[in-house]
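Data first, discussion second: the structure below is written as structure tokens.
Only one protein chain is missing; all other protein chains are in place.
For clarity, chains are labelled A, B and C in written order, and residue numbers in each chain start from 1.
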């Protein structure tokens, strides 16, 4: 997975939505709700699992399929929110890693899971 | 935004995590929790907004910056979960749109926001 | 609804869990995940509704039943997390309203939905 061809996904998703006349429901407010619901469906898969078992997704085809579907739902909503907001996901990520490098200096955060507000 | 160069983001994120020795916290279980928390931070931005106002992100630089940061956090966690699970996000999305086309036939779902289980 | 008889609910829930030997899955970490998943199931009910329609739960028996079930799931997990954490929900709420009165002075927050960090 070196890159994601967003255009080809967006073409298919846009056609799907247009055929069903669903854009009328897709305010950004509603799309972020839907994204959070999908994120929770991913959480639900692992809520009673140990951390060890959660790390074995790649060895369990049925589990991997479920995770793959939730990842798709999350990415599709994320892509639509970004598009409607005029946001470039790649640029956002590169900027965020840069910002986090400032918020979490190696000297203070190495080996610690504390939030930057508690460092 | 025609494509996302996942490799360049992942290179930077992996370096960031390695320098801080944070991979020890990144079981898939924990990463899905973190992803859902970031999704809720996106929800928080819009919880008291009308749908109309939510659609104006692109016209409000300060709001756009906040949304951009949450989108980055969500994508970075999503990318890491996918990588640890051996999942290709692009393929997952194309498969999911295909599956949804079956679950939501145009004839039954046009103009309706009902879930497929209620169609 | 002047009061909630927590003891009678907890007695039934504890018996239910004991019969199924489920307490082994109920670390506080797992219970907060489960609570957030139930909260999202409540969100899912309203994700495509207008605010106006969302306010009519009490007039729609089928919708009210769905909301009632999610509210129950959320309260049951909340009660269990509180019990395992040695927390008294009533006291927590009274303390929190008091604290919020300080964080959100009427003079600054009247009619505004801004977060206290932005006032």
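Here is the rule we use: a contact is a pair of C-beta atoms (placed from the backbone, for glycine too) under 8 Å apart; a residue touches a chain by one contact, two chains touch by 3 or more.
Given the structure is predicted, the values throughout are model-derived calculations rather than measurements.
Although one chain is not shown, part of subunit B still touches it, namely residues 25, 30, 33-34, 36-37, 39-41, 43-44, 46-48. As for the chain not pictured, it touches subunit A at residues 33, 36, 48-51, 113.
Residues of subunit C that touch the chain left out of the display are 1-9, 12-13, 16, 19-22, 24-25, 27-30, 32-33, 35-36, 39-40, 42-43, 45-46, 49-52, 54-55, 57-58, 64, 67-69, 71-76, 78, 81-90, 92-97, 99-101, 104, 106, 109-111, 113.
The definition used in the following text is that only the chains that are shown with their structure count from here on.
Computed from the mean C-alpha positions, the centre of subunit A lies at a distance of 2 Å from the centre of subunit B. In subunit A, 25, 30, 33, 36, 39-40, 43, 46 are the positions where the chain touches two or more neighbouring chains simultaneously.
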